[in-house]
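For reference, the structure I am asking about is given below.
Here the complex is missing a single protein chain, while all its other protein chains stay put.
Right after this comes chain A.
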């Protein structure tokens, strides 16, 4: 095929270096701890497991979301520190403290989002958040800082909501937004989380620390909420929140909808998206932006994977590469921290690896015996985890970064 310079027969695709069994139900999501060799995985029976990725064994198991609801998503991030957020299908999200022997007995915060949809939560990915810069800032400092700014935002928010109707009719809308700019820009330093809201075509921003809802997109008056164009797109099915370095550290959002369209929001302009594109003919199921926040990859229920680039100055999203698949359905996508490779989790039981820059396929990983739900890369880019309906989580070692190998 595209054998490149090697000439000989291409290598057979690798097998997982480890398969972690223990879940008794389909594994819905997995994520790596940003600094420790830990993997969190949540399954459809509500269990949240912590795995040691060096020893390949379970460290702890918690019934995170009981009552048959199941964990839908787990997420952790440098920004939120030594915590992990789980999203359940019971209308709640829980934030857990990561202790020495696993998770805290009780969640730090439980917040009722009242959302019962199929959209996984997204923590904020920040371009400046890439490993070196964030490590420089001590965690405690950041938390203090963010606590402060949350309070500030809260006040603003109260005002903002009350003024909302006026703001839209107001001629000086732009000016006022400028006034708020500073507040919003500080949000990048806070522990925020984006998810599809109670009304599942809305995207909501929540504060992790206070368990409060901060914003909604699109921000509309209640009157014309139903007629807003975003509402016509159906449910929001995938969200990615990020803070690009170019746009002055304001929070951006990518949201994918049932009709296959993808909207790019800037938190400073909550009423209308920066850009609307429709690359997919079916529901957008997963979105991921790369480390520099200048592009990303999207998977959907149709037989396409789209790689796109985001132009922050123009506020436009353009398609970089379209990869068509034999079998449709991409449930999860991920881009490795060094932006070299991207992975997709397919309904066809396969994990596909792509060269993120060129967009050419690198490997088709066949291990799972049921459809894959998510893929995740570790922060040091050495490992990849794939989780599947077959109740297993597989660990892979792919194209390890040069420095380490």
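Going forward, contacts are C-beta pairs under 8 Å (C-beta built on N, C-alpha and C of every residue); 3 or more make two chains touch, one makes a residue touch a chain; residues count from 1.
What we mean here is this: contacts and distances are computed from a predicted model.
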Chain not displayed: protein name in its UniProt record ("Phospholipid-transporting ATPase", "Trafficking protein particle complex subunit 6A", "alpha-amylase" or "Telomere length regulation protein TEL2 homolog isoform X1"): "Telomere length regulation protein TEL2 homolog isoform X1"
Per the touch definition above, residue among A:24, A:106 or A:366 touching the missing chain: A:366
Residue among A:236, A:341, A:379 or A:394 that touches the chain left out of view: A:341
Residues from chain A at the interface with the omitted partner, ascending: 1-4, 6, 9-14, 326-327, 340-341, 348-350, 353, 355, 357-358, 360-364, 366, 369, 399, 402
